[in-house]
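Here the complex is missing a single protein chain, while all its other protein chains stay put.
The first chain written gets the first letter, and so on, giving A, B and C; residue counts start at 1 in each chain.
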């Protein structure tokens, strides 16, 4: 089944394995005419890149993107934008002992059950490296969204027990702290916590929050293509995400309607706004003009260095010790993946929305 | 944008408004040859039907399904199964004052912003009644899944502050308690809580849990069509759902890898199992053979009888008092909607999985 | 496999069997706000309706359409438009002897091979009656296209050996001649020819031509969603169509480039046109602003009253004599089906085209 594409009229297809020659993406349906060069994409990829802090895998990947098609004289042409990233730092020998073993917390067993065998080097297709293609595509979507006044900002909300304090929120820190936390104190505590995890050959989970501003009301479609349903698919398609929330999220289960309902109100500029935003900017699957707020819950890195019980292909119980280079937490590098998936999802929905009203269709062709 | 279809090779399309002449669904791609009659579907619809308990809207709907196509001599033919439910209990006059008002917590404003106007009677297309079509389709998918040894069981996990106690779990109660809780004591407490909400012209949120047993390892696809990503879209497409979890869900954000990883182990019958199931039966987007565990967090009914602040189409601040017939909680009737969406999603993934290995394809055509 | 839907953001799903209780269609993604009532659709359905001429089956079907959703206060709402037509004239007993027999020229054998059994009454799902759903959907698409200055005109070009003479072309005759030929003399000759076929218990093929005016340049997409590729799928999905041509069609195989190339030229009104139109209005899959010209070649009605050799389900050679009510030619009633498929295909492509340029996207959301 062709499961490596997402989107309706803006479609991203990713390809590639962790230890193959390259990986990449094809972004099809992107509108023609915006300026685009590799550096627009590279800044996004660099945020995902491993190896530059004390809490990240020492695996060094250049993650240098090459635009192979879809751009002419510096502008997008409306045809597929093909993006390739060569794999350069492959220690395939680290994975020799994994060919036969099912690593706990990984997709190994499922892949074997499904396909009969698998590329076991670094997780192959199920590696987090696959998300490089998403980030490359997301960077392009985000560029157009910015030209439309839409900003997508994701950051680390918590790592293990350490959460940011909204009172200390400093957006400028997202790109500079090792944890991608917008709070220097939480960053320090989380870093400390991660060092402790590493000492104990363990790893930590965390939470990514994403805020999107500038989205007009009316984006998204009723029923199965609700905007939040689309965000849900997009975020849960990121390997380690085990829960997704919109607005108040799980808290709505304990809430009352009188608390949860956001009263509509005049915004003082001739428009309509809301007094609160428990809904996270989406009502009935359609944007309501407020800030869109999403959260993704990321499980701890499955590759830990403690000895683990598992089973091998031959159906024998074995002890497994994982080698290689693994982050103690996935969250900081996944922040830009969340941003990218949100950008792709939102732009697709906004392109689709252009034909919602017959009057707009008729006007367009007048 | 055509957003009323879901699924790849098994596709459900729903149609209809709350107060139109009818609503329904077309289920296309369903395999030929299983016995199907209206009563198979009706038992599911009856679980969704309003009006039979003290905590449900007194709106009485027969919700009688009619199979219009796709079944011949009592068996599915492999062609689209068209399902129609006539609307019979329409008090459209209850909605007269809503034509111009944006109800807090509802999609009214988004629909107007998107489409320029809307069918305001009972929420129109954004009404919870739309889910009747989903349940009709889901009943059919669930019937085939049962013949494959797969059971999908959803139930109310909590309503407001009242949660079930796993120690008192009694599956047989799901279909008999007003709350759809598998715990008589919790049901009584939740009913009491809901009566209090109703007295206070308020409503409550809640949580639905869904457990799926019998799914073999290997179902789902890598990357964007991960099984959990598909479940995520399916569940978040249900109107009031604001969060979705798989397995440990949000708890993974605070967990360590050594706790969260489920060790693989021999199951004693020549197969492979897991010692724990923090993953909720899905790893890397592919089923691992364990029970699949999902949760949907449902917001409180937005239609409450307290006076609320809002804005009208003319851009004036107004006071709104909602009339009509509204459940104080959505959860009990949404339990079967969750089951239905899970059945449709899972069956689609299982049909898709049949061509994952070339050897199976070759064998099939030998 | 869900094969009963067509279109990307404007999607038509048809359902129903010839002798089931009803058949219909769901049109999803249609823009909100145009006036629509059942009579808009009925005029199209009436053109497809059997039973009103000497060269049509005497089967009388009211083919009365009912709009079940998607229209409110006389205007489309942007949500799925559900259309139902009750079957009223069912002589299922005519088909009793066909339950076990594979009719030559029909899909019976393929259906059995695929699904294991079939609804044999009147062809079931493979009946030409399925196209009623297409016409109902096409009528709606055509209405919006007309408001955009686009006219779709299909007509019978030939029946058996009798072709229309362009010199006698009279558009007004399309809706009034029994053959749907825009040429009274050809109509008379073709009618005469068909009476001869009927006397000889035989049937005839024919050709439908479709001309579309008012389409701006730039519609359609490169590569697999070329406008002509989409028309090709749409027209070849009509049961009896065995060939499709665009512009000069098959004649291009014998042509030279110097003949086939259409020189671009100024149109005298500040625009760009072409001196000739061998291309039929589509170059490289994208409309060039000229009239779009398509032809569909329709095979003779497979149900003839001569005794035929065939085989039954038990694998025995048998003689078959078909009873029932069958047109001696499919073409006149299929003319409106061709128009409908063209309308749906073109409108979908035009909606998709709105997001082709970034500048238009940015403008739309300004």
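We take it that a contact is a pair of C-beta atoms (placed from the backbone, for glycine too) under 8 Å apart; a residue touches a chain by one contact, two chains touch by 3 or more.
The structure presented is a predicted model; accordingly, all values stated were derived computationally and were not measured.
So one chain is hidden, and I want to know which residue out of C:39, C:88 or C:306 touches that hidden chain in the complete assembly.
Touching the chain that is not displayed is residue C:306.
Using the touch rule from the top, list residues of chain B that touch the missing partner.
8-9, 29, 31-34, 76, 78-79, 144, 147-149, 216, 222, 350-352, 354-362, 364-365
Could you please point out the chain A residues that touch the chain left off the display?
Looking at chain A, the ones touching the missing chain are residues 1-5, 7-11, 13-17, 20-24, 26, 28-29, 32-33, 66, 68-70, 72, 75, 77-82, 84, 114-119, 124-125.
Residues on chain C that touch the omitted chain in the whole complex?
For chain C, the residues touching the absent chain are 1, 3-6, 8, 14, 102, 104-107, 109-111, 113-116, 125-126, 130, 158, 160-161, 197, 200, 202-207, 216-226, 228-237, 239-240, 242-266, 270, 272, 275, 279-280, 283-289, 297-304, 306, 308-311, 315-317, 352-353, 355-357, 359.
The working rule: only the chains that are shown with their structure count from here on.
Between 0 and 180 degrees and rounded to the nearest 5, what angle rotates chain B's CA atoms onto those of chain C?
It works out to 180 degrees.
CA centre of chain A versus CA centre of chain B: separation in Å?
26
Approximately how many whole Å separate the CA-defined centres of chain B and chain C?
One centre to the other, that is 38 Å.
Return the distance between the CA-based centres of chain A and chain C, expressed in whole Å.
Chain centroid spacing, chain A to chain C, equals 44 Å.
Which residue numbers or ranges of chain C touch two or more of the other chains?
Only 8-9, 29, 32-33, 78-79 qualify.
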